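Only one protein chain is missing; all other protein chains are in place.
Showing chain A:
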Amino acid sequence: MNLYGVRAIYNFEMARMRRTLMQSVASPVISTSLYFVVFGSAIGSRMGDIDNISYGAYIIPGLVMLSLLMQSISNASFGIYMPKFSGTIYELLSAPVSYMEVVLGYVGAAATKSVILGVIILITARLFVDYDVLHPFWMFAFLVLTSITFSLFGFIIGIWADGFEKLQIVPLMIVTPLVFLGGTFYSIEMLPEIWQTISLFNPVVYLISGFRWAFYGVSDVHVGISVGMTLLFLTACMVAVWWIFKTGYRLRS
């Protein structure tokens, strides 16, 4: 295994994060904090509890998940898209690195950034809203698993995209609506029955539900199903990445 190669890619990507702290860290932390202020402290205090949890605390797992998903996709897609855009991808393609090593480097770095960001957001949330973490191990496991899965998804988007517009389409047009409609601000049990059924086709429901269970022990779906669905999505992304490198899709002609 080319560990030096993996480390080079990983360090290169982490250096990009350090160079762009305002964009990579400060910006998502501030924007998520605004949700905590508005929906947690201001409006949340006038809203009723959900499952005996104050509204401000109830939305924290969903909002952390929103940031986590967006940043994982953004970091990984940008990481692999930039070499394609600038032409420096030639070096990656001509290097003695396997596709697994390339993925480890890029996705590893993107997931690390997301986990760091998730932890910072959780700490920041504490300034505005009081919340508990009932299952810290599972909370962290969901954090890591989701970061890896969606970084992998972002990596696929970065390879698929042939312009900056396409890089933005999936996070903004697909992921954001799925997160907002996936139980970030409400329990899907509050929806009419037909919409509850439709919501179950939204993969983000399982992520948020599982993550919320780790905080408060309540969930819309069983936590085992949440873990299973996340692993299923992770597997699907891994198969897609394997296919991309096997065929050279959008990488090798």
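Just so it is clear, a contact is a pair of C-beta atoms (placed from the backbone, for glycine too) under 8 Å apart; a residue touches a chain by one contact, two chains touch by 3 or more; residues count from 1.
Definition applied: contacts and distances are computed from a predicted model.
*Asks:* If you had to name the missing chain as UniProt does, which of "TonB-linked outer membrane protein, SusC/RagA family", "ABC transporter ATP-binding protein", "Circularly permuted ATP-grasp superfamily protein" or "Cytochrome c oxidase subunit 1" would it be?
*Replies:* "ABC transporter ATP-binding protein"
*Asks:* Among A:G48, A:P96, A:P192 or A:G224, exactly one should touch the missing chain; which is it?
*Replies:* In the full complex, the listed residue that touches the missing chain is A:P96.
*Asks:* Contacts of chain A with the missing chain: which residues?
*Replies:* Answer for chain A: residues 2, 4-5, 7-9, 11-12, 15-16, 19, 86-88, 90-98, 248, 252-253 touch the chain left out.
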